[in-house]
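Data first, discussion second: the structure below is written as structure tokens.
Only one protein chain is missing from this complex, and each of the others stays in its spot.
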Amino acid sequence: MATNTRPRTADSVEQAEPQAAEPREQRGEPAGQLRSYYERMSLIRAFELRSSEMYARAKIGGYCHLNLGEEATVVGLMEALQARDYLFVGYRDHGYALMRGLSPERVMAELFGKTTGVSGGRGGSMHMYDTETRLFGGYGIVGGQIPPATGVALALTYRQKPGAEAEAVMCLLGDGTTNIGAFHESLNLAGLWNLPIVFVVVNNKLGMGTTVERSSAEPELHKRGASYRIPGVRVDGDDVIAVRDAARAALDQARTLRRPVLLEVMCYRLRGHSVVDPARYRSADDTAVAQKADPVPAFRATLIAAGVLDEAAADAIDAEADARVTAAVEFAEKSPDPSPDDLFAYVYATPVANAPSALPGDPVTDAL
Amino acid sequence: MATNTRPRTADSVEQAEPQAAEPREQRGEPAGQLRSYYERMSLIRAFELRSSEMYARAKIGGYCHLNLGEEATVVGLMEALQARDYLFVGYRDHGYALMRGLSPERVMAELFGKTTGVSGGRGGSMHMYDTETRLFGGYGIVGGQIPPATGVALALTYRQKPGAEAEAVMCLLGDGTTNIGAFHESLNLAGLWNLPIVFVVVNNKLGMGTTVERSSAEPELHKRGASYRIPGVRVDGDDVIAVRDAARAALDQARTLRRPVLLEVMCYRLRGHSVVDPARYRSADDTAVAQKADPVPAFRATLIAAGVLDEAAADAIDAEADARVTAAVEFAEKSPDPSPDDLFAYVYATPVANAPSALPGDPVTDAL
Amino acid sequence: MTTEMRTTPAIRTITYRQALNETLRAELLRDENVFLIGEEIGVFEGSYKITAGLLAEFGPQRVVDAPIAEEGFVGAAIGAAMVGMRPVVEIMTINFSLIAIDQIVNHAAKMRSMYGGQVAVPMVIRMPGGGGQQLAATHSQNLEVWYAHIPGLKVVAPSTPADAKALLTAAIRDDDPVIFLENLSLYSAKGEVPDGEQVAEIGKAAIVRTGTDLSIVSYSRGTTTALEVARQLEAEGLSIEVVDLRSLRPLDRDTICASVRKTGHAVVFEDDWLSYGIGAEISATIGEGVFDFLDAPVRRVAAAEVPLPYAKSLELAALPSAAALSRVVREVLNVAPLDK
Partner (left out) sequence: MTTEMRTTPAIRTITYRQALNETLRAELLRDENVFLIGEEIGVFEGSYKITAGLLAEFGPQRVVDAPIAEEGFVGAAIGAAMVGMRPVVEIMTINFSLIAIDQIVNHAAKMRSMYGGQVAVPMVIRMPGGGGQQLAATHSQNLEVWYAHIPGLKVVAPSTPADAKALLTAAIRDDDPVIFLENLSLYSAKGEVPDGEQVAEIGKAAIVRTGTDLSIVSYSRGTTTALEVARQLEAEGLSIEVVDLRSLRPLDRDTICASVRKTGHAVVFEDDWLSYGIGAEISATIGEGVFDFLDAPVRRVAAAEVPLPYAKSLELAALPSAAALSRVVREVLNVAPLDK
């Protein structure tokens, strides 16, 4: 069982600048911690911008959904989640994989479809999975993650008692995803069976081109917990501290009381739905609002105003993030492609007789 | 478009005893009307008891779910529903078919699998359908009726304006059925698109052997409308007048305001889930409560106490109901079985080349 | 008086239902990670009473009554399996599995491959199928070919109580999602079942009757009919071999082909609809695998392609019968029926 280690991404940077040297605090937060949050947000930002670029350069294929604009949400949620907890995400999962402690190298290598990737190159952008850090998957089918996440929470009730040290599950989903049947069925099970799970609706106000108001008859999505007697909470997703605290409180309730929580995090999707979507359907006003709310420059400005960072220090952080991503791209580039010889490697966990292994055009029986 | 005619079952009896001759009123209801409600409840009761008997005698096959104990609910709902409205039911649909105006003959013939049956003998107990009375189907898949019912309501918005004369849809479902994804998805669509539909949860407190409390995290089911900003209403299903009035109000809101309603009707299932279920899982106490609430003898007693009926008149009504069901059984017995020659008759509405019509064992091509 | 000599296991004649029930019980006893989940499997003791007595013995954590939410509880079982539990799911009938099929096919079947081998999904999904009970179109389907088509799943369909036991045991101990197909009309069928641990090999067909003139290939309920027909035709001097597939995925093509190589003739008997049914793959496999040994076209006896009607007269006409199978076997062997 993994112990509660801090994410690698944060660790490495913090070691360079020990906390004791930090003079100021903000909102009761140690300055080193605030800087660390900024470092993480900056890393996600740099990673996602580079992903977009690598997609344009055809290094990445398939669908590719970015966390741009959601950095404060991602960092806040992942800061609250303990290493012993389980995480389920949708297809917009790069930032979560990074914050869970996976190296930019392995995440980028997955996008490149390399053996060194998080899922061995088999999953791609939408399907990051890592047993060790209990990242229990990115999921490409809208809502597909919700029932299995609920099932992990069910399994936890077989194996441990509730309490402050108990494990819990966090299941992320989008605003548009609250309209699918699996959401309803799973929340009912979680409420009925008193499961240690926090459902987090990352409300970025759009599902592809559809606004929450055009998709949900009750657009205040946290209120949907009421159908299952699950408390609903809404929090400002551009505020990393608020997100962290709300998520912590929700996880505490899940692990100690075995009561699920529905946490709605309000944020913005800065660009199109995926890297290929120019988002022409979005009005100039909407885009302006989203850009104004952009949590990365906003947090940077706050920290500078508060004296936690100065311009040079902030630039250095951004440059460091960029350098890490550059290294990740180099690593990914150099990593080997999966070999066609391994095509059937993981179809089954228990080998059985007659499992198919024919390549296209092979005869159906050996013994013609 | 069908005009608003009263159900045939009620008509025929009422003509024998004209309303003008009635001396008293109860709760502002003309005595003739009250008697008519009792006649209908008595007919359903007689029909269902006979169905059970015919099942035991192997005249009826497959699954067979009865409305025993739900008679006041069925009569109240169907009294509120206008002929121009559309009705969707689950598999527990015999009483609804009768109250919609289908003769006991045709309903019994369907149970017997005869060509004269409501669905030509092809649907059986769970799948009664009648275009003329806009009984748009019994449905055997739990929740299967909810999306199509919502779709009929959607179609109504293309073809007519809201108003007191507009058509509406009533979609019935059981308490256990509120936990399925289709419930959530459909109510969201209805709320979002402002559809003229009333969702009626017939809460008989059990889904097979599972109580509401063991299946729904929010067991006050009408509250589940809140997730879609759909008002929820709960009514006593043993009170035919209360059910009728609540359903009328809900339908009015649907047709005039185009706002869906979630109406929860509280009643009891008097016997097992289906005719073959001895309901051993039910405690003696629970059974006693259900039996005590039995709306048929209760309503009979109320009407006798109020002087609307005397014992003899009530007995005569019950005897008449029984006689009608006996005639229905005779009709069903004498009716022809569908011919195997017609096996493929209704697979497609538009004939196309090469549609399969092979019987088991036939070669796949004629031209061997 | 207790001896500890190794003996061949005692054999009892029990029903398919009882074989399933006993196996579930034995596996619940054996491994605490095994738990049962499904609608009405506890208090109600199962729609078809397969789980009778198990709630009383094992309690509500091992025998979990789920709300009507097939997608939700099947998906939850997947999640539990991802962390090493071994859920055995009952879906009341295969017809209701359509609501859960996204979880089964897009999730359970794919996770291991898609996540680079990091996770296994050790679960069993038990469900009965089949027509013939006048349950009408929505409740009478044989959709096994859908599951058999999907890489990442294993699909078994036992035809006897003994196989029900041995394949269920194997399925529960297998680390992959296994679709375990039962059949409504087999539940009360009796057969000899050896006591003690019996673990079948998934992916293997069985020759359940040997013969030299023609091979009938079938599975589940169909095998019972095939054996019945084979016995009848013996009186007419025809020697029929019966291949019971047992596993639809993986498919044991070698056993099928070896049988037909010997007999030179094949008929597939299946309960599903003809076009694109299980029999299509069997026929194609034989056509490709033992082309040079085939003395006549492979024929299929399958259900008429209609939503199955409720009326008995129509249901009987639509479902494949022993009579149709006999007729087709004679046609393939080009022999007239005895009495004509």
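In this document, chain identifiers A, B and C correspond to the written order of the chains, with residue numbering beginning at 1 in each.
Here is the rule we go by: a residue touches a chain if its C-beta (ideal position, glycine included) is under 8 Å from a C-beta of that chain, and two chains touch if they have at least 3 such contacts.
Note that the structure is a prediction, hence the values are computed from the model and not measured.
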Of the chains you can see, which ones touch the chain that is left out? A, B, C
Per the definition of touch given earlier, which of C:38, C:72, C:132 or C:152 contacts the omitted chain? C:152
Who touches the missing chain here, B:82, B:150 or B:253? B:150
Given C:201, C:236 or C:288, the correct residue touching the omitted chain is C:288
Which of B:65, B:127, B:269 or B:324 sits in contact with the chain that's absent? B:127
Touching the absent chain: which residues on chain A qualify? 61-63, 113-114, 119, 121-124, 126-127, 139-144, 176-177, 179-181, 207-210, 214-216, 281, 337-340, 342-344, 347, 356-361, 363-364, 368
Against the hidden chain, chain B presents residues 86, 117-123, 127, 129-131, 136-137, 139, 141, 144, 146-158, 181-182, 185-186, 188-189, 192, 345-350, 352-356, 363-365, 367-368
By the contact definition given up top, give the residues of chain C that touch the hidden chain. 71, 95, 98-99, 101-102, 105-106, 109-110, 113-114, 136-138, 143, 145-146, 148-152, 249, 251, 272-273, 275-284, 286-289, 291, 294, 296-300, 305-307, 309-310
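Everything below uses one rule, namely that only the chains that are shown with their structure count from here on.
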Starting from the Cα centroid of chain B, hunt down the chain whose centroid lies farthest away. A
Give, as an integer number of Å, the spacing between the C-alpha centres of chain B and chain A. 48
Report the inter-centroid distance (CA atoms only) between chain B and chain C in whole Å. 37
Which whole number of Å gives the spacing of the CA centres of chain A and chain C? 41
Which residues belonging to chain B are in contact with no fewer than two other chains? 179-181, 214-216
Two-or-more-chain contact residues of chain C, please, as numbers and ranges. 67, 69, 71-72
